[in-house]
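Coming up: subunit A.
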Amino acid sequence: MRYERPTTLQAASQLLAKEKGSAYVLAGGTDLLVRLRTGLIEPDLIVDIKRIASTRTVAKTATGFKIGAAVTGAELGENAALKKAWPGVVEAANLIGSKQVQGRATMTGNLCNASPAADSVPALVAAGAKVVIAGPKGKRTILVEQVPVSPGKTSLKKGEIIEAILLPKRPPRSGDAYLRFIPRTEMDIAVVGVGVSLTLDAKGLVKDARVSLGAVAPTVLLVPEAAKAIIGTKLDAKAMDALAAAASAACRPIDDKRGTKDYRIKVAGVLAKRAAKIALDRAGGKV
Partner candidate 1 sequence: MPLDNAESSTRKYKVVGTRPNRPDGVDKVTGRARFGADAVAPGQLVGLILRSPHAHAKIKSIDASKALKLAGVKAVVTKDDLPDKTDGDAGLYDVLVNVMAREKALYQGHAVAAVAATSAAIAKAALKLINVDYEILPHVTDVDEAMKPNAPLLYPKMITDGVDPKPKKPSNIVRRYEFGHGDVEAGFRQADIVIERSFKTEATHQGYIEPHACLANVGPDGQGELWVCTQGHFMVRDTCARLLGMDFSKLRVTASEIGGGFGGKTTVFIEPVALALSRKANRPVKVVMSREEVFKATGPTSSSSIDVKIGATKDGRIVAGDATLRYQGGAFAGSPVEFGAMTAFAQYDLDNVRAIGFDVVCNRPKQAAYRAPGAPMANFAVESVIEELAHKVGMEPIDFRIKNAAREGTHSSYGPIYGPIGLLPTLQKAREHPHFKAPLGKNQGRGMACGFWFNFGGQSCVSMNIGVDGTVSVTVGSPDIGGSRASMGLMTAEELGIPYEKVRTVIADTGTLGYNDVTDGSRTTFATGMACILAARDAIKKLCARAAQIWGIPEDAVTWENGHAKPAGANAGNHPPMSLKEIAAQAPSTGGPIAGHHEYSADGAGVSFATHICDSEVDPETGFTKILRYTVLQDAGKAVHPSYVEGQFQGGAVQGIGWALNEEYIYGKDGRLQNAGFLDYRIPVCSDLPMIDTVILEIPNPGHPYGVRGVGETSIVPPLAAVANSVSAAVGVRMTETPISPPKLLAALEKQSAMKKAAE
Partner candidate 2 sequence: MAKVIIWSSLKSHTGGESNLEIEAVNVKDLLARLGETYPGLQPQLKRGVSVSVDGIIFRDGWLTPLKSDSEVVLLPRMQGG
């Protein structure tokens, strides 16, 4: 196995493109090293992107935020502006693993690991986040939900690297939230995760909403029916029940060591309500 530490995206992309064997990108490494250690993967090349300047910064841009691929959860948690604009996204990122893991883990890594239970992904999908991909043929930008295609698989082509995650600018009266269920209070993988992002109109009615679900299908789901259930409402009890029903209806979960189908379906609805309530409060709305 070779370890490379390029300083430009082009160089990184070339290394990955040229490698005949199996090549992996290393950012935080909190998933990659576990797979390496447990023999799940035997890479021929590991490309560490942390020396590429543009992957290490969070920039406030005209269109919102640009979060470098190697920015750690701990760094996100220390970015006041980002926390103010996208508290749900930052909370989701900060839920990944322990304080130790937070010191290394990145949202981009969480996304590229392509686990349906990744905590930051539902929050990013609800936020309508995009990713900037650098590759041999230059750069392209796609929606976050277009990155994972199945457990462990992404739509990235050989030689492509995610440079950064783009979060849109926040309209006034907006709020987001992410909630997950785990059997303990820390250190677990989500059994169910729900992201909600919404914007209210002047009258306090939900004008815009995106609802996403994690760990209930092969990939993270965006659930338009759940959004429809609350758009145009004040999130009264009826709307909340409709939201829960739509969220539960969208689940296509499996029974596994972390939870049962029935459990995931039921709890998806419960968490959708709770997340929506937090998002509403953050948007300045009242139930």
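In this text, a contact is a pair of C-beta atoms (placed from the backbone, for glycine too) under 8 Å apart; a residue touches a chain by one contact, two chains touch by 3 or more; residues count from 1.
In picking the candidates, the idea was that all candidates are chains of the complex that A comes from, given by their letters.
These numbers come from a predicted model, not from an experiment.
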Of the listed candidates 1 or 2, the one touching subunit A in this complex: 1
Touch list for subunit A against partner candidate 1, complex: 38-39, 181, 183-189, 191, 257-260, 262-263, 266-267, 270
